[in-house]
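What follows is part of the complex, with its chains left where they were.
Should a chain be cited, it is by its letter among A, B and C, assigned in written order, with residues numbered from 1 in that chain.
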């Protein structure tokens, strides 16, 4: 997979397992390990432009400011 | 670790490995697997109120709308 | 209501007054005082998983970086 110089601090590799399309928004499930999945909501336009489909290898990219921390 | 009913679709367990404090903002490194780390930027006030320190078990929480997707 | 140790600086108690579901996204209205309401847009999956319904007591949680300030 390509190396990308992006300011976002977090990039997690995974495989697309499910895409659900609404009228303008879509949700994409990404398996990042045997027991962990991510859910992303993006525009349907992005799903189409990237030609996203199940089985695609992708990277989930997340800015540092978007990660909340929970502590017991 | 506690179960929490939160609308955010993504919760990833990890261990705090490093905290760097600025005047009002802080960055927190969270190890989520042997080869993967997350970086979170939160307020220093949050670091203090949660009494965050290295070794703490935490959950990184991320909304579905905050996950970008990269595809080669 | 439970106490939660979360890095997000802003938690506002309220009552769900209306939920509108799209295909993948939903909007939720939360009454936080007699004259003030909040509107949240989350995934429909979250509405279902939390079994959100009108009358539910909830907390709106907002990160410090997500609050813009307007001044006249």
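One rule holds for everything that comes next: a contact is a pair of C-beta atoms (placed from the backbone, for glycine too) under 8 Å apart; a residue touches a chain by one contact, two chains touch by 3 or more.
These figures come from a predicted structure and were not determined experimentally.
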Number of copies constituting the complete assembly, 3 shown: 6
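The rule we apply is simple: only the chains that are shown with their structure count from here on.
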Whole-Å separation of chain centres (CA-atom averages), subunit A against subunit B: 17
Between subunit C and subunit B, distance of the C-alpha-averaged centres to the nearest whole Å: 21
Separation of mean Cα positions, subunit C and subunit A [Å, integer]: 23
Shared interface positions of subunit A, touching two or more other chains: 27, 39, 41, 65, 68-72
Interfacial residue positions of subunit A with respect to subunit C in the complex: 20-23, 25-27, 39, 41, 65, 68-72
Partner subunit A, residues of subunit C touching it in the complex: 4-8, 22-25, 43, 45, 63, 65
Interface residues, subunit A side, partner subunit B - complex: 1-2, 4, 8-12, 27-28, 30, 33, 36, 38-42, 46, 50, 52, 56-72
